[in-house]
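Complex shown without one protein chain; remaining protein chains in place.
Chains: A, B and C, in written order; residue numbering restarts at 1 for each.
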Amino acid sequence: MTLCEPLAPEDYRVQPMPDVSPPWWNIGHTSWFFARNVLHDFGDYTPDFARFEFALNSYYEALGPRLARARRGSVARPTTAEVLDYRSRVDDAMTTLLARGGAEAWPEIALRTVIGLEHEQQHQELLLSEVLAIRAHDPPELRRPYCEPRARTTAPAAPMRFVPVTGGLTVIGAEGDGFAWDNELPRHRAWVDDFAIADRLVTCGEWLEFIAAGGYRQPLLWLSNGWDEVQAQGLQAPLYWEERDGAWWQWTLRGLQPVCPAAPVCHVSFYEADAFARWAGARLPTEREWELAAQRFGFAPDAGNLLDDRLEDDALQTVPARGDGVRQLAGDVWEWTTSHYEPYPGYRPFRDALSEYNGKFMDNQRVLRGGSFATPREHVRATYRNFWHARTRFQFTGVRLAR
Amino acid sequence: MTLCEPLAPEDYRVQPMPDVSPPWWNIGHTSWFFARNVLHDFGDYTPDFARFEFALNSYYEALGPRLARARRGSVARPTTAEVLDYRSRVDDAMTTLLARGGAEAWPEIALRTVIGLEHEQQHQELLLSEVLAIRAHDPPELRRPYCEPRARTTAPAAPMRFVPVTGGLTVIGAEGDGFAWDNELPRHRAWVDDFAIADRLVTCGEWLEFIAAGGYRQPLLWLSNGWDEVQAQGLQAPLYWEERDGAWWQWTLRGLQPVCPAAPVCHVSFYEADAFARWAGARLPTEREWELAAQRFGFAPDAGNLLDDRLEDDALQTVPARGDGVRQLAGDVWEWTTSHYEPYPGYRPFRDALSEYNGKFMDNQRVLRGGSFATPREHVRATYRNFWHARTRFQFTGVRLAR
Amino acid sequence: MTLCEPLAPEDYRVQPMPDVSPPWWNIGHTSWFFARNVLHDFGDYTPDFARFEFALNSYYEALGPRLARARRGSVARPTTAEVLDYRSRVDDAMTTLLARGGAEAWPEIALRTVIGLEHEQQHQELLLSEVLAIRAHDPPELRRPYCEPRARTTAPAAPMRFVPVTGGLTVIGAEGDGFAWDNELPRHRAWVDDFAIADRLVTCGEWLEFIAAGGYRQPLLWLSNGWDEVQAQGLQAPLYWEERDGAWWQWTLRGLQPVCPAAPVCHVSFYEADAFARWAGARLPTEREWELAAQRFGFAPDAGNLLDDRLEDDALQTVPARGDGVRQLAGDVWEWTTSHYEPYPGYRPFRDALSEYNGKFMDNQRVLRGGSFATPREHVRATYRNFWHARTRFQFTGVRLAR
Partner (left out) sequence: MTLCEPLAPEDYRVQPMPDVSPPWWNIGHTSWFFARNVLHDFGDYTPDFARFEFALNSYYEALGPRLARARRGSVARPTTAEVLDYRSRVDDAMTTLLARGGAEAWPEIALRTVIGLEHEQQHQELLLSEVLAIRAHDPPELRRPYCEPRARTTAPAAPMRFVPVTGGLTVIGAEGDGFAWDNELPRHRAWVDDFAIADRLVTCGEWLEFIAAGGYRQPLLWLSNGWDEVQAQGLQAPLYWEERDGAWWQWTLRGLQPVCPAAPVCHVSFYEADAFARWAGARLPTEREWELAAQRFGFAPDAGNLLDDRLEDDALQTVPARGDGVRQLAGDVWEWTTSHYEPYPGYRPFRDALSEYNGKFMDNQRVLRGGSFATPREHVRATYRNFWHARTRFQFTGVRLAR
């Protein structure tokens, strides 16, 4: 809940666009997940808990009717205080249940509890992206940064290099020892042709060149749906970028900042990423290529720009690539791949209501890999599959090129 | 601000439908009205006041760009605390200006200040209608009444009688001594044929008969636009009515109440009022007929069910008609007339920005007369012209028949 | 059917915008009117006639389900040949019925037949407006005029003069000898204040001044709904006007023509008419003022620019005002009045299904008076009330000022 400290009471309630849930809902929903999936079946589920089901169910058809997502910002109840009280009572009931332990149901309780904790980590990142959207949509004269500005190094980025990767018959997917989502399984064979991958993320400086070259005005660079989006939304730059007197600024969690040329570009859609790659004479990697590259070059969350309790100087923002080799794989920004989100061969969803967690969304979305500065450090893996619709821009999304 | 006492912090922010502004906005906007129309031209208008212009301007094209109405519920700033602080500073600056007095500009200052006060009274009623809508749209398991329930008399309503009124060449419009809106002027002659008017408002009991007779299923009772609305919205009863186990309930400021057969029906659109009248073999009055009736039978706010500081037992809800004669003209519910909202012959709008107050809305709206239990007692007059689009239901609107 | 001679088979089928029905439908619907309202009740109504009911019913709820208006252009059946055959068979059956005569039902047969004929005249004007819209929406490189271009006199218009009219207690509405629609009745008294009326219609030359003065860019000239329309549609000139190399052209039934400065402006909405009047320091007349002016200055269809079989040189287009005095009252273009379309005091709709003809549309429309060059000469009267939604532009609508 440290993440909520900078929030005003108003920040908890508003929904500036349908995709963005208000924080009260995130906070309540993550507790509801434990209440409905664990306490309801194995613990002490009170009638009062039931009163919150309608408001806090997200999309589980198996778990009853629910408040439409687009209406989460238009209700005044549950109040934030009621949500916090609900959360506290769910926490207590979970503690009681876990302390009691021992039953035959224990493996299922443990599994659902772990999923609930991983789920909550996902919502930590969501919360940050939503707070950013909420602050960005406030009237310009009155908006406020989420946290203190920090000056960023202005050293130029090293030139991007493409590093060859020898393909072949590879093994993709999570190995079974730690937690993995059902969509990372089963581990399976896949053929990957030889390819080359960029040693760092695309920078804002490179994006400025794309803008200057008319990238947003050349239809042949874009997928058809992407070009429709450019025209319908009047896109001219990444989300939250603003041009003032010829200079580009970006609204961030740390307020309005000059665009940092050496830092990775953030808040671009798959369509923008794909058009940029075409303009650059390259392409985006497939998710299998990306995972193979992570196998070869190493995936090291410990060293990455990710979210953790040490909120250091550089935290909560993009930072320029440091060092050598294929870097920035873990953290910084999620990397769009060219792969639609599909089940792995032999995919088996979680059971019961949790079968709705991942499988039903495997349609018309693109996979992203690697994590961002808003992803909890212990949450991400080389095999982790994030996914969003190709037009999404409010998440912390960027670009790595391949050839 | 007494009206705001029952509000939770969340109630100030949400906008359950585009027509309904969140209370923070009402509170800020009414102060902005003084700031921008009085202080800006004659008083001490600081840069900080200017920062609120974009957020608090309603629809004045002459006064600059503004936050779209539909987005008032999707911003977190100004926060409620910032709004209350702004309000307090505007009040102070107004007090200073009015105390200073004396200048050549005094008549204009006085006029705009009076308009600002009348404007604020209008927003008191709006606020109550909006709070009702906000509470009504909360998840059913969690919603809360605005104030305490009160049992209502269950005595049946006296039968409705039609009282003849002799027409002729009449004089319509405000007499010039007290305040009147520009739309009540000029006082002018109009011919009115003889007619008869109902001695009381249509009751909920009569509306139940209309429902039982299939009134919502017979297209020939309805105006074409009204029937489209019935079908598009699936209308079956007045707004906020709910059928449970065969009995009808109504969500009100005093919570969920059994429909009171003797009380005036409330929250019906013009289309519903018009269809009901046709079903009853009658019609709605024109606004000139209504005003003539008020001249003949008297318009007495002092005795009416209106809003004032004495929040007595019966306050903030409809009550059955009492006594004899043509009654309930002042207060209870606004009465739809069949007259579209048009300028009186020789109409001259207020000057400058205030020319936008009334005139530009004289298109495709219907006039309502008489006031409601949520209208400040000192605000209403026999010549007062309220107006809403024919499909509006969230205001405190009801029906009086004519022939 | 002479009006259809210039049509290609394709012209009969398309619906360039939802308001514009394809001609096949007009031709079928006018016959359906006789079939369903006369033959069905009094004549020889075959099962084959019944097969056309769904396709040809316009908006009569009492007469069964029907093809949605917006879908009339998206069906291939009935084919045009089937419609013409149906029309011919309805004509034959009507001839037989009328020849048989004599029954007790005769007054009702005669009334409905006359209404059917008047109805058909209305659709003649509709047809011309629809053909114009169809041709205008064809790809510019391929579109074709409906009839031959004719050079128009280039003499300048005489200056507009305002002629005073003494008001008082007047009598409004149709006198009972000839046919009149139910909405022109009953004849009733009304008070009209003194006013002045323009002696001719507003010209295209005057409209060019309005454009040059920024009329389409000044929100304070417009009703609120009108300004929304200007912005949503990007309005900059009357419908069908095109600017090419600094000169204005207009697409007409006679093809693309230079805008004729002395001719009346045509294809403007009520909102445009109202804004123009405000810009000109005048206003539009009420419909009662207009009717009183017609009583005083004479309404002479014989001399007006209306539709008849003599398709003379000037036919089917606007022409500059000729002569002296208050002129152009009959024909040229329909004249927007400021009056919403409401029932006259004591209004009684036609009976049965025909009660839906006029009454149910008395909501959010504005009355127009006088007729246009596309109105059949024998169809129009001084008391005739045409009505359209305020945003309508595809009809032959223009402007006369009042003060």
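The criterion applied here is as follows: a residue touches a chain if its C-beta (ideal position, glycine included) is under 8 Å from a C-beta of that chain, and two chains touch if they have at least 3 such contacts.
These numbers come from a predicted model, not from an experiment.
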Among the displayed chains, the hidden one touches A, C
The listed residue (C:R89, C:H137 or C:H389) that touches the chain absent from the view is C:H137
The one of C:S21, C:N37, C:T80 or C:T392 in touch with the missing chain is C:T80
Only one of A:R100, A:R144, A:R322 or A:K360 touches the unshown chain, namely A:K360
Had the left-out chain been drawn, it would touch subunit A at residues 59, 61-62, 169, 188-191, 193, 219-220, 222-227, 286, 338-340, 342-343, 345-346, 355-356, 360-364, 390
Had the left-out chain been drawn, it would touch subunit C at residues 8-11, 13-17, 50-52, 54-55, 67, 71, 73-80, 82, 134-135, 137-144
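The working rule: only the chains that are shown with their structure count from here on.
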Among line, ring, star, complete and other, the chain contact graph is line
Closest to the centroid of all CA atoms, by its own CA mean, is chain B
In terms of mean CA position, the chain most removed from subunit B is A
Strictly by count of touching C-beta pairs, the top pair is A-B
Whole-angstrom distance, CA centroid of subunit B to CA centroid of subunit C, is 37
In whole angstrom, the CA-centroid distance of subunit A from subunit B equals 46
For the pair subunit A and subunit C, the C-alpha centroid-to-centroid distance in angstrom is 58
In subunit C, the residues touching two or more other chains are none
